[in-house]
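Heads up: the structure comes next, in structure tokens.
What you see is the complex with one protein chain gone and the rest in place.
Chain lettering (A and B) follows the sequence in which the chains are written, and residue indices restart at 1 in each chain.
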Amino acid sequence: MRQRIVDCEILDPASGKRFWGYVEWEDGVICEVGQAGLGEAGEVSAGVELISAHGNLLAPSFVDLYADFCEPGFEYRENIASGSAAAAAGGYTHVLLRPDTDPCVDGEDTVRFVLEAGAKAGLVNVLPAGCLSRKLDGESLAEIGEMADAGVVALSEGDRYLKKGGFLRRCMEYGDNFHLPVILTNEDPTLVEGVVHEGVVSAISGLKTSPSVAEEVAVARHIALAELTRAKTHLAKISSAASVRLIKDAKARGVPVTASVAIHNLILNDTSTLGYDPMFKIWPPARSEEDRKLLLEAVIDGTIDSIVSDHSPKATEDKELEFDLAATGALSIELVFPLLNKLVLAEELDLVSAIRAVTVGPRRFLGIAGGEIAKGQPADLVVLDRNTDWELDYFELRSRGRNTPFLGQRFVGRTYLTINRGRVTFRRDG
Amino acid sequence: MATHINHLLDLEGLSKEEITSYLDLGEHFKGVSQRRIKKVPTLRHITVVLFFIENSTRTKISFEIAAKRMSADTLSFAASSSSLAKGETLLDTAKTLMAMRPDIIVIRHFAAGAPHFLARNVPAAIINAGDGGHAHPTQALLDMFTMREHLGKIEGLEVAIIGDIGHSRVARSNIHGLRTMGANVRVAGPRTFLPPHFNTLGVQVYDRIEPAIEGADVVMMLRIQKERMGKDLFPSDREYARFFGLDAQKLKLAKPGALVMHPGPLNRGVEITPDIADCNNSVILEQVENGVAIRMAVLYQLGKHLVEEA
Partner (left out) sequence: MTPTRVLAERQVAGAQEVRNAIELLLEPISSQVSEGNTCIVGIQTGGVHVANRLLSRLHQRGIPRPPVGILDITLYRDDIFIGRQQPIVRQTDIPFELSGKNVILVDDVLFTGRTIRAALDALVDFGRPASIRLAVLVDRGLREYPIQADWVGMKIPTVIQETVRVELVEMGLSDDRVVVYTREA
């Protein structure tokens, strides 16, 4: 079936080109890209179905490198079906899932379970990650070879930090044996007491802290091991300026590392914790305004390659507690574009860098095609409405969770249409 | 006492001629072992002490048989029953032994360099039967002997060694010996088993078994130590067998008639499938037989020079 989308301003983030035109695809692969003004359709052959983008922006679809769909084990928060619906609504066609579920993904059985659940939901390409250690015990290797054959795309210990550096080295070497990259989060737990950035604000609030140095130490360790083992390493969810400096230096030296930042760390700073509202309790902590600005610069200059959602749905009763006892994390996957647009409108981030960080960067890390709007590329696309003013209300969200600090807030811009291999997986009504 | 002491501590220092003379002698001693009376009186004036601090049944028995076939007297010294367990140092134990005047000490020890330590401090001929992860020279000699016997030569052979290379003294000694004799060595194992600088030893290093076996004349499988399984070097037997174990399918990549070797003891179904361990290409049992012959040759070479002047 051939389809053509018209009335769109096409943004190709890899090249930075922007032009009004159309994109036609057949059997999920783009067969033609051309110029056409608003209201024009170009030369259309018979039998081609036309879709209107209503004057909105057309970009490659989003790819997430770090999200929690909570299944198996925590289905009361989210499951792969609801997570997929939320992701498609967020403009995503590919989502890499954290493997630290219960049971965790440490063998071919759980890998197959995740893949089947994703296929059944049929809305996004669910990409499983595999655990590094068996049962997340932090000291024995998981059956990585089997998982590689079963279809994991990367290895990760989720949000856990591997205390035994020697074991992490072995994991990286062994994972590299099967050409699997490693996604590592970065906080040395022996240096922290809580999840609030240690700084002027925490001195006022008295909340338990996590200093930047805990992340810096972890990042340094991971960079050194990546240099030694030459394993492809991704430093996930960077939150501090100090880490950015280390990563920039490592890349300049040719160490095989990439990095990401979670969307909330680009939006919030540590002043958000002053109200003691657990909805703002996230990890990595929102750090100082200076850190936030440097993170934005790092996205623009490419030191940080990707922006991840770090989608972390939690049950309401787990959030409606005192700050110290409340669950950590916020859902985010449906809100990534509205939040990015907020930064673009405030001129803190340019549109091309923003889109590139959720389309080109993640695809490059995973080695998957797309991210470019051109003939022969997969028809993985998203239509972004940059103008509509709207309010986030409780029932908007497709996720099972409701834990976002932005409930009740007004946004400008949201996703309009998500196209996965030529098939529409999300359409905004109204 | 002795006019000149030789030792066999490792293969790094040995020349091609020295290795060849061990192999040639091995042939003669293999002949002795095939006679009705499997004994020659040559070393009947020699006492051989088997000093096995690290446990081993097969190597110890092999040396014991070899010594007895040379008519030497043997004395066995095991770790647990020894004074070492009571805290006596290696040196004191060795000196106590020396008071009983052994001529040759065959030592196996956990610590790399223990035989060298003895050689410096104790006036006996020392044979290294395995020191930690460093060397196992008689194993490499019997492996090369087996290869030469079947393939007619060692120079130019393509030899693949597969397994826990980093911790293997068998691998190290074979690498040194084979390279001295002009063979080409490929090593393979999961990356966690491959130490980073092994390519400086002049071998090709692979992290998959297939490229290493392709076109090989000899496929040598190393034993996976079960203690290492399920820990931080390797996840499980099953995964090892699937990706790095030798089976009929993978053996097809080697040259037809390639030798299948293993220093023993076998973990059937892990590093090698039972059908391949017993197949026509397998020379594993011959390695054991050749081990006695080579050890007789080594005892002869070292022992013939030891003389008591009246």
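Just so it is clear, a contact is a pair of C-beta atoms (placed from the backbone, for glycine too) under 8 Å apart; a residue touches a chain by one contact, two chains touch by 3 or more.
Since the structure is predicted, the reported quantities are computational estimates derived from the model, not experimental observations.
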Neighbouring shown chains of the undisplayed chain, as defined at the top: B
Among B:Gly31, B:Gly202 or B:Gly257, residue touching the chain not depicted: B:Gly31
Touch criterion as defined above, residue of B:Val40, B:Ile61 or B:Leu75 at the omitted chain: B:Val40
In chain B, positions touching the absent partner: 25, 28, 31-32, 35-37, 39-42, 300, 304-307
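As a working rule, only the chains that are shown with their structure count from here on.
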Residues of chain B that touch chain A when the two form their complex: 190-192, 196, 207-208, 230-236, 238-239, 242-243
Residue ranges of chain A touching chain B (in the complex, touch as defined): 134, 139-146, 164, 166-167, 170-171, 173-174, 176-177, 228-229
